[in-house]
Each structure stands twice: as C-alpha cells, then as structure tokens.
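The complex appears here without one of its protein chains, the remainder shown in place.
For subunit A:
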Amino acid sequence: MSSVADILLWGVLPYVVLLVVIGGTVWRYKYDQFGWTTRSSQLYESRMLRIASPLFHFGILAVLVGHIVGLVIPKSWTDAAGVTEHMYHVLALSIGIFAGVGTFLGLALLIYRRRTTGPVFMATTTNDKIMYVLLVATLTAGLATTVLSLWDTSETSYRDTVSPWFRSIWILQPDVGAMAEAGLSFKVHVLFAFVLFMAWPFTRLVHAFTAPVHYLFRPYIVYRSRDGASRSGSVPVRRGWDPVGTRDRDGTGRRQGGSSRREKSSSGR
C-alpha cells in the first residue's frame, strides 16, 4: 500500500502542476502578451553570451529529447527491438552526460555573466533569480541521478519506476506505487522539476512555448490590414513603459522589467 505522502506527492501533485502550468500559460497568453519575451540582454554583453547561450539551449534541447525517449518509450518496445539493457544504458549515459554537462556549463557561464556584467545584473529581476535557482537545482539533481547511477546500478532502474509512473499520469491512472519505489535522487529531481514547471508560466521561460518553428513555413512579407488588428477600438490601454532616468533603477529588483508587465497585465481587465 502507498503511504499518504506518496499519494500526495506522486498522485495529486502532478495534477496540481499540470493545472498550474496549463492555467498559468493560458492566463499569461491572454493577459500578458506584452510581457511574453526572451528579455534578451545581448545588447549589454555579447561575447560571453555567444558561447554560453547556444551551449545551454542546444544542451537543454538534447536533454529534452533524452527525457522524451527515456520516459515515453516503454522498455518492452526497446526489448522487442533487440536493444539490451546494457546497450541502452551505455548509450543513454554517454549522450546524457554529454548533454547534461554542456547544459550545466552553459548555465554556469550564463549565471557568471549575469552576476559580473553590470548592466546585465541590473536588469535581473527577483523573478529571474528564483528561476535560476530552480533551473540549477533541477539540473543538478538530474545530473546527480546520472552520475550516481555509475556507482549504484539500482539507481538505473528508472525505466521500471519513473517511466511507467510518468506515462500513467497522462491516462489519469497515476501509478503511485511505481514512483514510490524509485531511488531518492530521482524523487528529488522530479520534485525540483515540479516546482520549476509551476514557476514556468510566470517567468521569462515562457518564451520556450512560442519557439518560432512556424518561421520555416510563413511567407517573408507579412501584410496586415488595419482592420485585422486585434485592437478593441478606443479601449484605454495603460502605458507599458517607464520614464527615462536612473531613478527608476533604485529599486532594481522590484520595479525593473516587472513593472511594465504588471501595468500591462493589470490593464487587461
């Protein structure tokens, strides 16, 4: 039998997370299009960013693919394809560590750049800082599971524990027992990820949801009729900007960046 804590963590929490992610994203998309941006700091500093950002982003994309493969494809399928347990893990480990370490290095460099470059640090909001903590925590825990599995082979059994649980969430039949049996490092990783996902819609991470894949297919030149603009006539829109000056930087963390977003979103009644 599963304990109450197990049921809450692996049976209820996933749905809370889903609700927050979907609800938060829809809310943000509806009311805060203006704040929906990468908030790039390349204008301030470009030399370090040019290395760190692609390293992190390509790394995290590889990590994402790894997760999809590991979590979605059932063990029985790969067994049927003749992939042995050993082969699978050597492959997963080598690619996983490569991608994970790349992502980690990229993130470390990005954080170093953010802290040491004056203008970039000034443009960093509290929101950003929380996001970085969550990113680092999730990524470290994830890397730890991989590294630990080198010593402790019982930690490699995620394909029998985490993956079935993950798949069961989507059919609304959470297999709490499976997840309860997983190693501690996996549980920590998943919990950090939950918090990260819940914060996702409310941070600059939302830019990932509007990855511009459609750019490959759209025409180069875009004509749009004045009538077609999704404006509602003379509805007053409160300004989405701050006056020039250094004064508004006094309360850096609190006001900056976030301020325009707040004003804009509050006007979207």
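Worth pointing out:
The rule is short, and it goes like this: contacts are C-beta pairs under 8 Å (C-beta built on N, C-alpha and C of every residue); 3 or more make two chains touch, one makes a residue touch a chain; residues count from 1.
Everything that follows uses one rule, which is that contacts and distances are computed from a predicted model.
When the unshown chain is looked up in UniProt, the name that turns up among "Phosphate transport system permease protein PstA", "Nitrate reductase subunit beta", "Transporter substrate-binding domain-containing protein" or "Membrane protein" is "Nitrate reductase subunit beta". Among A:Thr38, A:Thr126 or A:Gln173, only A:Thr38 touches the chain that is left out of the view. Residues 33-34, 36-46, 49-51, 53-54, 56-58, 118-119, 122-123, 207, 210, 212-216, 218, 220-231, 233-234, 240-246, 248-249, 256-257, 260 of subunit A touch the missing chain (whole complex, contact as defined above).
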